[in-house]
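One protein chain omitted, others in place.
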Amino acid sequence: MKNIRLENIKKSFSGEVILENINLTIPGGKIFALLGPSGSGKTTILRLIAGFETADEGRIYLGDEDITDTPVNQRHVNTVFQNYALFPHLNVFENIAFSQRIKKVPEEIVQQKVNKVIKTVHLEKHINKSIGQLSGGQQQRVAIARAIINEPEVLLLDEPLAALDLKLRERMLLELIDLQSTLKTTFVYVTHDQFEALTVADTMAIMNPDGQIEQIGTPKEIYEFPASSFVAQFVGSSNIFNGTLRIKDDQQYLEIEGVGACQILAPKGKEWIYDGAQVFMSVRPEKIDISKELLPGFSNHVQGTVASIVYHGRSTQYNVRLSNNKIVQVFEQNEEHFPKEVIDYDDVVYLMWQKENVVILEK
Amino acid sequence: MKKINANFRSEFPFFMALPAVAWQFFFCYVPVVCLILLSFLRSGNTAFDTQAVTLENYTYFFSPLFALVIGRSLLLAFCTAFFCLLFAYPVSYCLAIKIRRFKNIFLFFLILPFWTSFMVQAYAWFFVLEHNGLINTILLNLGVISAPLHLLNTTLSIYIVMVYCYLPFMIMPLYTALEKIDRRFFEAAADLGATQWQTFTKLTIPLSMPGIKTGFFLVFVPAFGEFVIPTLLGGGKKLFVGSLISQYFFVARNPNIGSAFTVITCIVLLMAVGLLYWFFNRKTVLTLTQED
Partner (left out) sequence: MIRSKNTLRYFLPVLAVAAYLFLYIPIIILIIFSFNKSDLPLVWEGFSWQWYIALWNSPDMWHALKNSLIVALCSVALSIVLGLFFVFYGSRNFLGKLLVMFYASLAMPEIVLAVGLLSLFSFFSVPLSLTTLIAGHTLIGLGYVVPILHSRFQELDKRYMEASLDLGATETQTLGLVIIPLMLQSLLAAALLVFVLSFDDFLISFFCSGGSTQTLPIYIFVMIRSGATPMINALSTILLVVSSLLVLIFSSLKIKKMDFLQ
């Protein structure tokens, strides 16, 4: 399966630069997610790959083939649009068959292909309905079917689940993963929803609001080892602390106001790691333990007062105020109906975490 | 292979879109240029000849006769637009704001005259205005008059039929503008204590201004150059811009003077429209604005 390569892509609209110096290699045969807030340029990258936009500078490659100048209708790339863009004047069958009709494929083969594809998206019963008679989820599947009947090298999905409700979205995500493993087509999935991205991606890239790629990696890499404070706070939540690095012989710790000295494991080989450097420390809320007693075995701890409690069903979020007024978020899973320890408002608590579960980030 | 397709893709649309532009250019803009060129040629020349360039066609018009004709047409256009507005407003208002059921049927019958030829409409009025036409028959039978009124072939008949024919042109933009007014404005006005009349003058009229302006120009501009109605109803005695132009081209067979006259009337029309436009837009912004 071919990979996609963007080299030195620059794109601006009406004088405003959206993307600059974008270099990206999307591995073939897998699901690649492009995650970022609105306006980060992720949809623009998708449209560049599809051919709806032309880059000001740079080249785009599909495998070894330079497709930068290839017109839209000749690229072996198909798109699933955000609002599906199903042709209202054609029924389900004709929508899916559209690309085949264009190529003047003989009728029997068209029937064959459409029936096969429609089974893949589980819409056999709706094959002759008009678009208006379908629900959102069904329309989305037609859109997918319409795109994959072409057997493209790459399937581009532009926030395909945005219009669906939560339960349907969860189900569709799993179906998409299933679909990709059957087809082995390269999927490029654009979304602003990190849950979708983390669930569906084999590899993903995070874009920031300035149109730059902050980090590329597997979902786990990105979540556990964010490369910057933006990534740490955009993907999942994170508590970010300002600190001064202290390195003495083989001892490393971070001086954090309101917390004290924290044991850490500083990354090696970075030029911004030196004694006295100002750095960020990121600790995920679920990696912090909370208790009214100081429990043994943790490298770091700090005391604070519970400012607010938010019940999330499967977890409870505690917002704890430290002595310097900083609020720290803590997630505790609600493992028991009747927990042994009940933490309430204004309780004085200990927050504890291991030095291995901390990420040091450049300021 | 790719190179050819890329070029093919960019040239193809150009040539497909071009014919319409070319058509518009040759049959709308070039004729205007031809008109202007003709007007500068001595009488009798229909082909461009540098020897025949002259301004004499224009000097012809420094006489009160032509000012009279142009003035008459301006007055006609203005009055037609004005009376159309007067007559169209109540109907449009009722239809847009008061009527709820059968709106489409009423609208259908209101638009229908727009689709009829002016000729048919003008001819229909013969039966109303003639010596033994509708008006005279009714008035005679009622004893209001003792001898039939001479209504046809008068300036009055021209004005009546002009308003008649151009009424739909005023009704349509008015109706559209009135229809767009949010009903809740009326509720708000009533809630704040406005009387019907106040609501009408301070709310309805300003909010329907865009429709009024559009309708006014939609009537004024064509009415200025109207040929059919003054010719059929006026008895040919009084000349208007349209009939005079036609005279020059067909009776006198002098396209040079004819085009000069046409150019002059166009300039006058432009000035009149400019004046009207300035007049309509000089008032300060309304308290409740609506986009033009």
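Per-chain numbering from 1; labels A and B assigned in written order.
Everything below uses one rule, namely that a residue touches a chain if its C-beta (ideal position, glycine included) is under 8 Å from a C-beta of that chain, and two chains touch if they have at least 3 such contacts.
Source: prediction; values computed, not measured.
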Residue among A:Pro88, A:Gly136, A:Pro209 or A:Pro339 that touches the chain left out of view | A:Pro88
On chain B, what residues meet the omitted chain?
-> 9-10, 12-14, 16-21, 23-32, 34-35, 37-38, 46-48, 87-88, 90-91, 93-95, 98, 104, 107-113, 115-121, 123-128, 130, 132-134, 137, 164, 167, 172-173, 175-176, 195-197, 210-211, 214, 218, 221-222, 224-228, 232, 241-242, 245-246, 249, 255, 258-259, 262, 265-266, 269
For the chain that got dropped from the picture, name the residues of chain A it touches.
-> 50-52, 71-74, 77-79, 81, 83, 85-89, 98-99, 101-103, 146-147, 150
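As a working rule, only the chains that are shown with their structure count from here on.
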Express in whole angstrom the distance between the two chain centres, defined as the mean CA positions of chain A and chain B.
-> 61
